[in-house]
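For this view, one protein chain was removed and the others were kept in their places.
So, subunit A:
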Amino acid sequence: MEIEFQRVGKKYESGHDALSQVSFHLRQGEMAFLTGHSGAGKSTLMKLIMMIERQTTGQILVDGVDLRTLGKHAIPYHRRRVGVVFQNHQLLFDRSVFHNVALPLQVSGADDDQTGKRVRAALDKVGLLGKEKLNPMALSGGEQQRIGIARAVVNKPQLLLADEPTGNLDPRLSSEIMNLFQEFNRVGVTVLVASHDLALVARMRHRVLTLNQGRMVNDGGFA
């Protein structure tokens, strides 16, 4: 999937300009990191792509489609094409790992056979195939994070967004997670990862977008 921001601005109702004049173009199959200080606007940028928030100025094109032309009823269908790992929307602890990962498939109406296959394939990719019957509560932080990633990719999205996916993981687990994203990128998924961990980002050798006070201050080389 292809994403293009053209002088995008976002002013929250509080009057705070979270993003201003942000322009960049993420090509089909590309992988990039989004960095910046706390409050720089990383999460806001991802929410705009997910249509959780709407931009106040500028244009966002997803595969050439201007998001402003999509009405409220189109939002769910837009979201089904994007896999997300957001920290504040974690797993549901009232159901098994399997049913957590299956949620995006149920929502879009996949049948049981297909659901079973896809869920196991996704769990296999994150290396947790044996744990599908467990409650996510019984898993470690890193394992839970990987379940979240399995949920994000189970629908075979063309775009993967991850907001601080390594937030409170140790360095070894963090680079494991990053490698996972890299693998998805290798099979053609466009990937955008927001992260504070500059050292890790530098090691990954991908394009880096840096925000500062809501403005894009660096696009390209490694941080």
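Rule of thumb we're sticking to: a residue touches a chain if its C-beta (ideal position, glycine included) is under 8 Å from a C-beta of that chain, and two chains touch if they have at least 3 such contacts; residues count from 1.
What we mean here is this: contacts and distances are computed from a predicted model.
**Q** Name the omitted chain as UniProt records it, choosing among "Aspartate carbamoyltransferase", "Pyruvate dehydrogenase E1 component beta subunit", "Cytochrome bo(3) ubiquinol oxidase subunit 4" or "Cell division protein FtsX".
**A** The chain we cannot see is recorded in UniProt as "Cell division protein FtsX".
**Q** Quick one: say which of A:K42, A:R79 or A:R207 touches the chain that got left out.
**A** In the complete complex, the chain left out is touched by residue A:R79.
**Q** State which residues belonging to subunit A touch the missing partner chain.
**A** 47, 50, 52, 61, 63-66, 69-71, 73-74, 76-81, 84, 86, 88-89, 92, 94, 103-104, 107-109, 111, 151, 155
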